[in-house]
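For this view, one protein chain was removed and the others were kept in their places.
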Amino acid sequence: MIEDLIFGIFAVAALASAIGMIALKDLFRSALCLVAVFISIAGIYVMLNAEFLAVVQILVYVGAISILIIFAVMLSDDVKSANLSNKLQIPAMLLCGLILAILLVAVVSTQWNTISDVNRSLVDTVQIYSVDPEISESTEDFSLASLLLTDYVLAFELVSVLLLAALVGALSLMRGADER
Amino acid sequence: MMSLETILGLAAMLFVIGIFGVLTKKNIIAVFMSLELMFNSVNLTFVGLSYFVMPVNLVTDLSTAMTGHVFAIFVIAVAAAEVAVGLGIVFALYRVNGSIELSSDIGRAT
Partner (left out) sequence: MSSLTIWLVFLAPLTSFVIISLIVRPFFSKHQWISPYLLIAGLSVSLVVSVMLFLDTLYTGGPGYNSAYQWIKINDAAIIDLGTYIDPVSSTILLVVVVVSLLVQIYSMGYMHGDIGYSRYFATMALFTSSMIGLVISSNIVQLYAFWELVGLSSYLLIGFWTERPAAAAAAKKAFIITRIGDVGFLIGILFLINHSFALPLSANVNVLHIPDICSLAGTMSAMIVTIITLGILSGAMGKSAQFPFHTWLPDAMEGPTPVSALVHSATMVAAGVFLLVRLFPFISASDTTMLIIAGVGAFTAVFAATMGLVVNDIKRVLAYSSISQLAYMFAAIGLGAFGPAIFHLITHAFFKALLFLCSGSVNHATHTFDMREMGGLRKYMPWTYGLMLVSSLSLIGLPPLSGFWSKDEIMLSAWEKMLHGSVFEITIFALLAIGVVLTAFYTWRMISLTFHGEYRGNDVGDGHGDHSIHESPRVMIAPMALLGVATVLAGFLTNPPVNVGPIHKHWLNDFISSSIVFHHGHHAAEFSVLVAILSTVLGLIGLGIAVYYYKLSQNGKKEPLESMKGFYGLIYNKYYLDDLYENIIVRNILQKRIVNIIAFVDKYVVDGLGLFLGFAVKNVGHVLGLFQNGNVQFYTFVISLGGVIGLIILLMYTPGLGG
């Protein structure tokens, strides 16, 4: 019961902050709203057995990406009224309503194969203890770290290459015009 | 209250708000922010499905319960790379144009 309440708070906070991010004219405040959305989602992650992701969310989004965005926000001439909209608002609203309707219909009408009570504790165990398999009683290695380095090692290495490329690309873009 | 449907519904709403921002914002930073919001809603979907939906091979392989989390981690990594490059482009654009507004004919109104 208390869980539902907390989830409700987080959910409402996330939605409200997202709407605030869209609606506020002050670009800096809307960036702050975005941070609020990130934190709310991190909270929901915690409730969904994804503590590690929650931490990563805080570190990467709130700690890094938000800071970068706020840096960029400072480029605007007039931050207080920089978050303007174009003429597409009404068609975009219609389109977004349509998409939302479709998604909700799809969500509601799909027959989800939810986890039965028998398997609930098993899944909980796996997800909760995936970060630290030493604690778990199982001998099977299902930790996130070993998954990344065994089953998903190819994608993992690709992501590292991607990050390297992004690093180099960002650097070359940043110093670009001066030295070329 | 905390059910799969509510989680997915919340994610859908955040996603739609993100789309709206991408379509309507004049400032390229705001567009970026909307994009990040969309990434997050997708991540929320992954995690929610991972929590509520029965993995097909759970009995034989317990690690299938972690698939959603792994995907979410990759999405976060890609998003970080995207932001790094994207903001680099914004800076370059700023240096060239002196402005970070998306130039558009129909963007002058509001």
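Going in written order, the chains are labelled A and B, and every chain counts its residues from 1.
The rule is short, and it goes like this: a contact is a pair of C-beta atoms (placed from the backbone, for glycine too) under 8 Å apart; a residue touches a chain by one contact, two chains touch by 3 or more.
Since the structure is predicted, the reported quantities are computational estimates derived from the model, not experimental observations.
If you put the hidden chain back, the residue from A:Ala92, A:Ile115, A:Leu148 or A:Ala166 that touches it is A:Ala92.
Screening A:Ile102, A:Leu149 or A:Leu171 against the full complex identifies A:Ile102 as the residue touching the chain left out. Panel shows chain A; residues 86, 88, 91-92, 95, 98-99, 102, 105-106, 109-111 of it touch the chain omitted from the view. Residues of chain B that touch the chain left out of the display are 19, 22-25, 31, 102-107.
In the analysis below, only the chains that are shown with their structure count from here on.
Remark: chain A and chain B have CA centroids separated by 6 Å (rounded to whole angstrom). Remark: chain B residues 1-2, 4-10, 12-21, 23-27, 29-30, 32-34, 36-37, 40, 43-44, 47-48, 50-55, 58, 62-63, 65-66, 69-70, 72-74, 76-85, 87-92, 94-96, 99-100, 102, 104, 106-110 touch chain A in the complex. Residues 3-5, 7-8, 11, 14-15, 18-19, 21-22, 27, 30-31, 34, 37-38, 41, 44-45, 47-50, 52-53, 56-57, 60-61, 64-65, 68-69, 71-73, 75-77, 82-89, 92-93, 95-97, 99-100, 103-104, 107-108, 112-116, 119, 122-123, 126-127, 130, 138, 140-142, 144, 147-148, 151-152, 155, 159, 162-163, 165-167, 169-171, 173-174, 176-177 of chain A touch chain B in their complex.
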